[in-house]
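Removed from the display is one protein chain of the complex; every other protein chain stays in position.
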Amino acid sequence: MGLIRRIVATGRAAQKAPKRPEPLPPARRLKRSLQIRHVDAGSCNGCEIELGQAFSPVYDAERYGARLVASPRHADAITVTGPVTVNMAEALRTTYEAMPEPRLVIGIGDCARNCGAFAGAHAVLGPVDDVVPVDLHVPGCPPEPDTIVAALRGLTGR
Amino acid sequence: MTVLVALGQAVLLAVLAPHVLGITRAVRARLEGRAGHRLGQPWRDLRKLLRRSPTSPTDASLFFVAAPPVLMATSLLVAAAAPFVATTSLAGEADLIVVVGLLLLGTVALALAGLDTGTAFGGMGASREMTIAALVEPTLLLSVFALSVRVGSTDLATIVTAGATDPASVFTPASALAAAALAIATLAECGRVPVDNPSTHLELTMVHEAMVLEYSGRDLALVEWASALRLTILLGLLANLFAPWGVATQLTPAALAIGTAAFVAKVGGLAAILAAGEVFAAKLRLFRVPELLAGSFALALLAVLAAAVLG
Partner (left out) sequence: MNVVAASLAAAGGCAVAGAVSAVLVGRSVRAALVGLLTALSGAAAVVAGAAAANGAAWSLTAPYLLPLTGIELAVDPLSGWFLLLVGAVTAVTGVYTIGYAGRQGEGPGSRPSLFLLPLFAASLMLVPVAASVPTLLVGWELMAVTSLLLVVTEHRHAPAVRDAGVWYAALTQLGFVALLVGLLWLAAAAGGTSFAAIRAGAADVDAVTASVVFLLGLVGFAGKAGAVPLHPWLPRAHAESPSHVSALMSAAMVKLGVYGLLRLGFDLLGGGARWWWLVLAAVGAVSALYGITQAAVARDIKRMLAFSTSKNVGLILLGVGFAGMYAQAGNPTAAALALGAALLHAANHSAFKALLFAGAGSVVRATGTRDMDRLGGLVRAMPATTALFAGGALAAAALPPGNGFVSEWLLLQSLLHPGPDAGAMLTIAAPIAVAVVAATAGIGVATYVKAVGTGFLARPRSDRAATARESPPSMVVAMVLAALACVALAMVPGLTVPALSRITSDLRLADPGETFAASTFALRVEAATLWPLWTVVGIVAGTAAVAVTARALGRARRRAPAWDCGGGPLTERMEYTATSFAEPLQRIFDNVLAPEQDVDVTHVDESRYHVTAIRFHQRIPDRVENRLWQPLVTALRSLGERARPLASGSVHRYLGYMLVALLAVLVVGVLP
């Protein structure tokens, strides 16, 4: 009974959908359905927290057609966070190759774009572009959930 | 004519299945305070997946490739034959033992595909799925058998017609026990909470998902579609066996229209109740699931005994 009371009291936690961003070229092919597999290639987990928030009840990216899946075989796109460390390079490449074509790579955060605060570290191989071709960058350290959701909406077209 | 009705039923269920999935996800989202996706989202996912290229592991054989068509074909056969909209569809083929056997054949095909990938998760999913199936199949068989004892036939159409023409016969102790047992068996067969979490990403908690981690493209579309179809089938059986009002007993257009509307409404309602139940329940750890299934087996056995003794 306590749970029912909590559900009624909370009501709808999702925020009102912001203005729809411009659809990007892949949106025509994806047609409002985007399955995403997340790969942490060596991040500090700040971007993971924001990405998690993007799929939380408040921002709720699922309503725009994006969904996280458990295997790259099921995915249309991978979201990559962090500078690619030496140990994760091969894993990232394998994950990318496991995706069926046509496939996308979304780099989340400044580290994915140019190694951010970790540039030049001994364990870092380079930005994501050095390992797999990136189709979309989401800037920020970490990017806000709104920015991530806007990027995903650009791909789904909703 | 009956062939047309059967084909129409199969098409109806195939089209309805992703929407049933959509209903469960939408209800769950609303209860969790999210906005959730639209009802048609699973359809969009399927459409997109059907056009992507499938991948087979290099070690896999024909079992991996054949499993999605087998799963889909057996589900469509059940959808065509069993009494959902009308009871006169292909009567004689809708034997409950055959229906349970066909559903089990689909599960077996998928389990073999999971083992064929040669991955640890595929084997794990297959092992867990077959253990659960070994315990669920007797319950499914027994709970519907309990209804057939009273009617005197294992033909599903006869059972549903008997319930539709004599509504009071649905409210018996045997019926109640059988309904409870069948409800738990449905949860287990379709991989819903508390037996399995269909949206988990943690492989060690997966049962059904683990077997399909290797599928992509149209293979994955067929597997997901067939899973949704099986959920619709089992919810439809639950609805029509224990609340058979509205089912068409003749093949007139009016009766068929009412039958379709009633079926869609009942399945939609049950899907919403299922989703609401999932919000309140947590997934059981794997070695507690046999206790749950043994409990449902006991209920089903009691249902059969009650039907046999009480008449």
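Note that the chains take the letters A and B in the order they are written out, and that residue 1 is the start of every chain.
Following the convention adopted for this analysis, contacts are C-beta pairs under 8 Å (C-beta built on N, C-alpha and C of every residue); 3 or more make two chains touch, one makes a residue touch a chain.
Predicted, not measured: the structure shown is a model, and the values here were computed from it.
Write out, one label after another, the shown chains that touch the chain missing from the document.
Within the full complex, the chain not displayed touches A, B.
Among B:G36, B:P54 or B:P83, which residue is in touch with the absent chain?
Per the contact definition at the top, the residue touching the missing chain is B:P54.
Out of B:T119, B:N197 or B:N240, point to the residue that touches the absent chain in the complete complex.
That would be B:T119, which touches the missing chain.
Can you say which of A:H38, A:R73 or A:R158 touches the chain missing from this structure?
A:R73
Using the touch rule from the top, list residues of chain B that touch the missing partner.
Chain B touches the missing chain through residues 50-63, 65-66, 68-70, 72-74, 76-77, 92-93, 95, 97-98, 101-102, 104-105, 108, 111-112, 114-120, 122-124, 126-128, 130-131, 133-138, 141-142, 145, 148-149, 152-155, 158, 213-214, 217-218, 222, 286-287, 290, 297, 300-301, 304-305, 307-309.
Just checking the interface: what residues of chain A touch the absent partner chain?
71-73, 88, 90-92, 94-95, 97-98, 100
The criterion applied here is as follows: only the chains that are shown with their structure count from here on.
Roughly how far is chain A from chain B, going centre to centre by Cα mean, in whole Å?
33
Okay, in this complex, where on chain B does chain A touch?
29-38, 41, 44-45, 47-48, 52-55, 200-201, 203, 206, 209, 213-217, 220, 279-280
In the complex, go through chain A and note every residue touching chain B.
Touch residues, chain A against chain B: 3, 7, 10-14, 17, 30-33, 35, 57, 60, 62-65, 67-71, 73-74, 76, 98, 100-102.
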